[in-house]
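Notes for the one structure printed next.
Only a single protein chain was left out; the remaining protein chains are all shown in position.
To keep things simple, chains are lettered A and B as they appear, and every chain counts its residues starting from 1.
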Amino acid sequence: MSTTAAPAPGASRQDLTLLEEHWGERPSLRSWFSTVDHKRIGRRYLVTAGLFFFLAGVSALTMRTQLARPESRLLSPQEYNQLFTMHGTAMIFLFATPMLFGFGNFLVPLMIGSRDMAFPKLNAFGYWVFLLAGLFMWVSLPFGAAPNAGWFAYVPLTERVNTPGLHLDVYSLGLLFLGIATTAASINFIVTALKLRAPGMSLNRVPLFVWAIVATAFMVIFALPALNLDNAMLFLDRRFGTHFFDPGAAGNVLLWQHLFWIFGHPDVYIIVMPALGIVSAVLPAFTRRGVVGYPLIVLAIVTIAIISFGVWVHHMFATGLPRLSYSFFSAASSIITIPSGIQIFAWLATMALGRLVLKVPLLYLIGFIVTFVLGGFTGAMFALTAFDQQVTDSYFVVAHFHYVLIGGAVFPMLAGIYYWLPKITGRMYHEGLGRWAFWLVFAGMHVTFFPMHLYGLFGMPRRVYTYRSEPGWDAWNLVSTIGSYLLAIGLLLVLIGVVHAIRRGRPAPPDPWGGDSLEWSTESPPKPYNFPVLPEVHSLHPTWDEPSRESMGAGATEDRILAEGRRTLFTSELDGRRERVVEMPEASLQPLVLALALLVFFTTMLFAWYPVAIAAVVVVAATIGVWLWPPRRPERELGVST
Amino acid sequence: MSTRGGIAAATGTEALTTELPVGRSTGWWGMVMFVATEATLFACLLGSYFYLRFQHGGSWPPGDISKPKLLVPLVMTGVLLPSSLPVVWAEHGIRKGQRWRLRAGLAATLVMGATFLILQASEYADKLREFTITTNAYGSLFFVITGFHGLHVLVGLTMISWLLAASLRGGSFGAHRHDRVRNAAIYWHFVDVVWAAILFTIYLSPRL
Partner (left out) sequence: MPVDTRRDVTTRSRSELWRRRLLPVVLLGGGLALAGCSGGAPSALNPAGSGAGRVANLWWLLFWISIAVFVEVMAVLAWALLFRRRRDARVRHGQPLRFVTIAGAGIPLVILVTVYAIGLRDLAALGDGPDPGAPTIEVTGHKWWWEVRVQGGAGATANELHIPVGEKVRVRLRTADVLHSFWVPQLMPKTDLIAGEVRETWLHADRAGSYRGQCAEYCGTQHAHMAFLVVAEPRQDFDAWVARLAAPAAAPQTDAQRRGQAAFVQGSCAGCHTIRGTGANGRIGPDLSDVGSRWSIGAGAVPNDGGHLGGWIANPQTVKPGNYMPPQPVDPGQLPDLIAYLRSLK
């Protein structure tokens, strides 16, 4: 299948040895904890998010088992309520976004022709925080102290009088902790994409996936603070007796909802946007042409990112706000479907004009289109307030968001896993096994979630740990449960496929698919320094274009090899003009130390050991101080006038 | 840890020519993005203030709390807002390689920032006689908004002292190397500007 040969070594043997020396890491326990290599970190993100997906998925299977029959007594209400809350919270915060950030971490530097992220140590730090925050939240479950008020934790149910115990403290502190990782990663993505693109990669040559990640990162920057503030206020209310949400003391319960959804709605696009980026990245290889309408898609990405901040009230259509405000938010929610429509039809046009290569990744893309479009339609229905008031908080909504989340995010992720597995692991997956898995996942998904539309319309509310037998509920719930087992088997086959590829897979050539973006011009898996010669980009599809490919081949100029030290190139933000060579930081334990100090801080806050928490803050400040301490340099080099 | 590898490369032959600042640095972008997200946080906080105020309906501040007095906060403003000037002056100094200006400017800012915090402490002592963080939502808003800002001032001051320490230790900053000074300065300006918004929200708006 390989269309391009191994990357022509434009660098001399001696350069390669030097590069290896500066970038390579000898495997050791220390290097395991101190690495700042974006590929290793990206892989860890993928695996850790996969682990949380597994835990959240098993929670869902347990819930579905309970709901298989009416009045089942498998779970107590207290157990069920913790499970569904952890399921939703983990899927959204610990699986979907981190998984996509894992793809971003692994791919963005490769796609833009750089040797690492802009802030490699910050990147490592972000991963450790994500891991520790995820564990922080999950560990509460076996102690029966897990969050139990739903993933959006409405007050006043979450106030201490109504839910005593640690449950909601775990929630608010856990999400605050995690927010540090998400913010750090987002800033890193933005700066990386702005400054580290290969020379020649002007904005109109930036791969769609990178556009999507950058737009996502901007959304995080402006959306996450609302959630953080909300959680900080909740924690203060619960722990220190403030009254932000207490209507008896000039507070207001709807403040929570506004802030939550000012974050929450952009967040669903934070999840879907990079996934749509994966779609745009995978499609060219399997249609043998570039995606139709690059500028339109970029425009769609940017519009979605902006409009998504103006629709949050559609999650509050039943709270009885003024009708005028409903009309506005209803219109905005309707309009936001347009850019999605543009993207869908751009992909359809790409498929209709290209030549389809029906491998597993493309199967998932087709599954994505079918499923996401259906989920999008129900979303467009909710945009009409009158209809939403009828179905909100029923299983119809549960159907909508699993269609868009699984169809819109998980299917593209699975496409991405199969597509980039050769790049990530250096091994090919088993096509037949992959097909089986696809059909099981696809069928399982629809068998599970399609009936939810029905029993939602039939009046079944969500978040009930059990229900009394009603015609139209019992049978369809059973169908859903059976479907969820099918889906789980399918996902198990995916997992087996991945393990099988790593253990037994055929070694992968550098470019098994004939992909169009720069990661395919590196080895599989890429060397620690990614590119022996930093490419010079001449088009939107650099691996398909002769001059870009040749720029990495023989005759490459010294100033793009940069073998003396850990170096890569800065270019200008807009047109990707070469600016200067920069030195990249080396492996360090500081990120881990900082993350652990934060873990101590949040744990001690949870248990109210405030003196230790203050000590942890001091350690945090000291670590940052040492981390950023400027190196001592000779006066001449600093440029000091004496 | 980055230092040891850094020194060798930084003193290499190419270093001086290739690493002269060209364009914006990644650090600059990183700080701008960080400030953007922090600014959003303050916007949400002040937005919550107005939301609670207008949803409350009745008199504001609610309960028996009187409208905030202006004298101390205006003095605080008079101390904090100009504290950006020495930072600017210091930054311009180090761009010319004048280390003394950097040190003097930072020291001046440090003094002004600390004065601000002391004034804030006295303001708190005064307010606490009237209401606390648990009195009602107004009390919570007052102390959380101003306290959160005070925390930012503290972080800013820590950064400034840290710069000062690094600069006093000798060869850290110069005409070619002052990224950190610039980034800390951005943060300090931000802390300043936010105070203006807080002054308006907490102290002036109840009188409108």
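Here are some notes:
FYI, a contact is a pair of C-beta atoms (placed from the backbone, for glycine too) under 8 Å apart; a residue touches a chain by one contact, two chains touch by 3 or more.
Quantities reported herein were computed from a predicted structural model and do not represent experimental measurements.
Of the chains on view, those touched by the hidden chain across the whole complex are A. Checked against the full complex, the one of A:366, A:399, A:441 or A:540 touching the unshown chain is A:366. Considering A:204, A:469 or A:557, the position touching the chain not shown turns out to be A:469 (whole complex). Within the complete assembly, A:292 is the residue of A:18, A:181, A:292 or A:562 that touches the hidden chain. In the complete assembly, the contact with the undisplayed chain comes from A:385, out of A:123, A:308 or A:385. When the missing chain is restored to the complex, the residue among A:345, A:485 or A:609 that touches it is A:345.
Where chain A meets the chain that is not shown, the touching residues are 76-78, 81, 149-150, 154, 156-157, 162-163, 247-248, 252-254, 287-290, 292-293, 296, 318-320, 323, 326-327, 330-331, 334-335, 337-338, 341-346, 348-349, 351-356, 358, 366, 369-370, 373-374, 377, 380-381, 383-387, 389-394, 450-451, 453-454, 457-459, 461-473.
The rule is simple: only the chains that are shown with their structure count from here on.
Averaged C-alpha coordinates put the centre of chain A at 32 Å from the centre of chain B. The touching residues of chain A, when paired with chain B in their complex, are 118-119, 121-122, 183, 186-188, 190-191, 194-196, 221-222, 224-226, 228-229, 233, 236-237, 240-244, 246, 249-252, 254-255, 258-259, 262, 564-567, 570, 572-573, 579-583, 585-590, 621, 625, 628-635, 637-641.
Per the touch definition, chain B reaches chain A in the complex via residues 1-3, 5-12, 14-16, 18-20, 22-26, 29-30, 33-34, 36-38, 40-41, 43-45, 48, 51-52, 55-56, 62-63, 96-99, 133-141, 144, 158, 162, 166, 169-177, 180.
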